[in-house]
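Just dropping this structure here.
With one protein chain withheld, the remaining protein chains of the complex are depicted in position.
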Amino acid sequence: MSMLPDLLLVMLVLGAALWTVAARDRRSSVIGFIALGLLLALVWMRLYAVDVALTEAAVGGGATGLLLLRACARLDSIDAGKPSAGRTLQLLIGFCCAAMGVGIAAAALGGPDLPPTLAPAVAANIDAVGLGNPVTVVLLAYRAIDTLLEKIVLIAALVGVWSLAPDDVWGGPPASLKLAKASEPLTFLAQILPPVGFVIGVYLIWNGADEPGGTFQGGTVLAAMWLLVMLAGLAEPPETRRALLQYLVVFGPAVFLISGFSGFWLAEGFLSYPTGFAKTMIVALEVALALSIAVIVAMMLAGPSARTPR
Amino acid sequence: MSDVTTLYGLCASGLIAIGIYGFSLQSEPLRRIISFNLIGTGVFLLFGVAARRAAAAGFLADPVPHAMVITGIVVAFAATALTVALILRLAELNTDPEENIQPEARDEKSA
Amino acid sequence: MTAGAATIDSGALLVVSIMLPVTGMLAVIVSPARRSEQVALVILAASLLTAVATAAEVLRTGEPIEYLLGNWRPPLGVALRADGLSVTLMVMASIVLSCVGLYASGSYLAPPDAHHSRSRTVFWTLLLGLSVALNTAFLAQDLFTLFVALELLTFSAVALVALDGRPTSLEAALRYLLLALAGSVFYLVGTAVLYGAYGRLDLSGLRQISRDDLATTFALSLMMTGLLVKTALFPMHLWLPPAHAGAPAAASALLSALVVKAPFFLIVLLWTGIAPRPFSVIAGQVLAILGMASIVFCSVMALRQSRLKLMIAYSTVAQVGYLFLVFPLTIGGTANLAWSGCVLQLVSHAFAKASMFLAAGVIAEVMGHDRISNLKGTFHAVPITLTAFALAGLSLIGLPISGGFSAKYMLLTAATEIGAWWIAGTILVGGLLAAGYVFKVLGQALAPPAEGFAAARSIPLHRELVVLVLASAAIAMGFLPLDPLPFITIGRMGLP
Amino acid sequence: MVDFYFGAGALVMILTGLALARLLWGPGPADRMMAAQLLGTGGGAIALLIGTGSGVTAMVDVALLLALLAAFAAVALCAGEPGSKGIHRERIK
Partner (left out) sequence: MTMFWDAMTIVFVSTGVFFFLAGTVGLLRFPDTLTRLHALTKADTLGFGLIAIGLLPQSADVRVGLKLLVIWLILQFAGACSGQLIAQFEHRSRHSS
């Protein structure tokens, strides 16, 4: 009995994936992908990875979904898709991919009977950090360098997105997100939901220290709420050259960097936290990072500048 | 419990295979980046399965791969955003060849 | 206690070499466009100093420098480690980055008649992004951290390719991005399988416990395939020529000289560090065969190009092919010589290729085009640049005295000593073909200018000098003794 | 009780799956937007049931996020429908 939901879930996931690849038009494919993102949130819950489930729901269902859907709307007038490969080639590639899948399954599942794990090491050292959520401890203490570099990756990608603006509008605001068919229910939604979403986002960030949640999940929720306001036309995206915006983008990573270097003097080296203050510092860091993430994610979705700066 | 992880391991492999199939056969860049995301999702799921199999020390799963997956999801999102921006800009340039010649005219329209 | 203090100090060098460009990136974003160049140049100079200091420290002690980030011991934490090979590459990368920075400073990215702050801000931010990514790739000792570094490298490089905003560049950038992403995702599949099998991703740990089983073999094959796509080895090289040729000259120089080398370095890490014995032998053969195919096929392609930048880009694929010849050559007793040749090829190609792309940039600006058949009078217009081009060409062909010569000589000696005549033959054929494409350009460019020839634009002297400095560096590598280099084996696990 | 939760969860999953398939095939944009709504309610219910069944207390947070994003996704789908925001149309006008 306990396997039944899992079996169904796997079938649904694979079905959505097949739909995403095979769907005739672009938009259906994107919606299949969004559905997949939400189903995966359930899968992650079954694998006891609630932090990942939250991230997958926020990113797969929310951020990536909006990104791809807006792209669909913009691409509509352009191309209708090209002829696909011949049937023999399709079969051949399909066969290769199936073989690859079998290989990966064999390699991943044929492991040792007693799987190796870092869980005991995480548990043994978690008291030194003083947080209740082991995933946050891994992200901001043991493997803090990955998290720091990930923020740099986000910034590089944002600069990459911004760089696609035409020369003459560089520094100006991105194209307005306001829906052409904006209407009263939308405005109403955009007035009521963001305060609720804001509280939920802050809750996720705050809660992340001890329970599932954290910076990226919370930050993305904040970004989603800002975008909702912009979609309803209640606010316009800011100019990318605005100093406040640029400082917000670098604020979180800069705080991370400073706290990392302070470890040389206050603790045992780069990216280590002074004993007793680790939790305080990590929570402060999470708040700063979430703020930057919210701005970066929202600006990535808004796209490059499209109007001349004032 | 190992049955469940086997099931999800197969699911992950299936996702990767479907994703690679889509990635290699589709010609439209937007569809390809969606397929890339499918492969990525499958890979993250592999990490998740490894984490669940390695539950120990009072944890229901090994938290280290979970942290890696979160980082991976963020990176994949950044990749998708950059690709989509490139696709859109390219499409824009291909439809409006006069794009860079009449910036002022465009401005008035969008204002 | 003093010994402990000393290690902390030298370890801090590793942290600084990654975090300095990070700081620079953040600073460039918030500083106004006209300041971005100064900020970046200061950071680049400081990075170069850090790299040299790190190299000096490794050379002085004869020991690798290791640093545990956050003081967490691997596999839980992530370690940085600088050994002979990685500091060599770090110094190389810093030199090339600084030279390209100098070349791009001043007028290059800022034509007075256009809104130039876009390309300025973007160029300098992402130049520093490349620096972060490369230094992390050379130092980090964890397969997942290396993945993040590879992604940072890709994003920075892609945006640089798209910098000039022309549809052709954007198309090349898009193709590059999609293939590079496919490469990273293959790498990540392998990483996931390895984590499932070993429960850790730190290199030193994996090295000790890696087994010869299905999971390891499969994972490593996937990872290497992904990295091969990123390093653009035949037959996965198709994205490279349009991308490298479409980028602005300064960016092309970085892409060809440095960006394709990071994935190669990772392949070396996997091959020497983790790969179990029977697998590594087979993989080594396969890699070498692909390398040989790259050399022959892409040299011919380079010969057939009519545009200068495309020719140089194809030459990159061919020259990177030489690096892969090293794997089967390490089996015999000449391993050390082969590795030295490989490293020398890597470094001298970086200098020569950077110089060549920058020279192509100067030539394109002076002549107003880069069609090889129409380059008469180039020498007359920019003698320094063309001298540099010729010197860099010598190194690519492998004529003495040059870094390329020493590198190919070492590889050739190693190949003949173990009787690998097929590798030796390819090296010679590759040299001949390279001579073909280099002299094709030189023959045109050295010809006297046609009637009424006038340079389209004059070039500031400092830029021509930078090109010459890079080419001279490639030549200067040829003055190293033709013996195995002891420096690169310091602390390198898995090297003989 | 665990079996009951899982059983109920499985049932909702089948129902949601069927409805999802219907909506994906559905002819118009409105059907697609309904799919988002469905994933919020259905997905939320499944999350709660399965979460309670497996003893994961934090499943409420997942359900909370799904509910919040369902509303967002409905709006996003509006943004993705033809004619709602085509930059080219806007310029041609």
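Should a chain be cited, it is by its letter among A, B, C and D, assigned in written order, with residues numbered from 1 in that chain.
Here is the rule we use: a contact is a pair of C-beta atoms (placed from the backbone, for glycine too) under 8 Å apart; a residue touches a chain by one contact, two chains touch by 3 or more.
All figures in this text were calculated on a predicted structure; none of them were measured in a lab.
Across the whole complex, the hidden chain's contacts among the shown chains comprise A, D. Although one chain is not shown, part of chain D still touches it, namely residues 1, 4-5, 8, 11-12, 15-16, 18-19, 22-23, 26-31, 33-34, 36-38, 40-42, 44-45, 48-49, 52, 57, 60-61, 63-64, 67-68, 70-71, 74-75, 78, 81.
Seen across the whole complex, the unshown chain contacts chain A at 181, 183-186, 188-189, 192-193, 196.
We adopt the following convention: only the chains that are shown with their structure count from here on.
Centroids built from CA atoms put chain D at 18 Å from chain A. Taking each chain's centre as the mean of its C-alpha atoms, chain B lies 19 Å from chain D. Inter-chain centre distance (chain B to chain C, centres taken as mean C-alpha positions): 27 Å. Looking at chain B, residues 16, 44, 46, 49-50, 53-54, 62, 64, 68, 71, 75, 78-79, 82, 86-87, 89, 94-95, 110 sit in touch with two or more other chains.
Taken residue by residue, chain A touches two or more other chains at 2, 30, 46, 48, 68, 72, 74, 77-78, 104, 108, 111, 115-118, 122, 142-143, 146, 150, 153, 156-157, 160, 164, 166-168, 175, 306, whereas all remaining positions touch fewer. Residues 103-104, 106-108, 110-112, 115-118, 121-122, 125, 141-146, 148-150, 152-153, 155-157, 159-160, 162-168, 170-171, 243, 246-247, 249-250, 253-254, 257, 260-261, 263-264, 267-273 of chain A are the ones that touch chain C when the two sit in their complex. Of all residues in chain A, those touching chain D in their complex are 1-2, 4-5, 8-9, 11-12, 15-16, 19, 23, 27-28, 30-32, 34-35, 38-39, 41-42, 45-46, 48, 50, 53-54, 57-58, 61-62, 65-66, 68-70, 72-74, 76-78, 175, 177, 179-181, 186, 189-190, 193, 196-197, 200, 204, 207, 211-213, 217, 221, 224, 227-228, 231-232, 306. The touching residues of chain B, when paired with chain A in their complex, are 3-22, 24-28, 30-31, 34-35, 37-38, 41, 44-46, 48-64, 66-71, 73-75, 77-82, 84-89, 91, 94-95, 99-100, 103, 107, 110-111.
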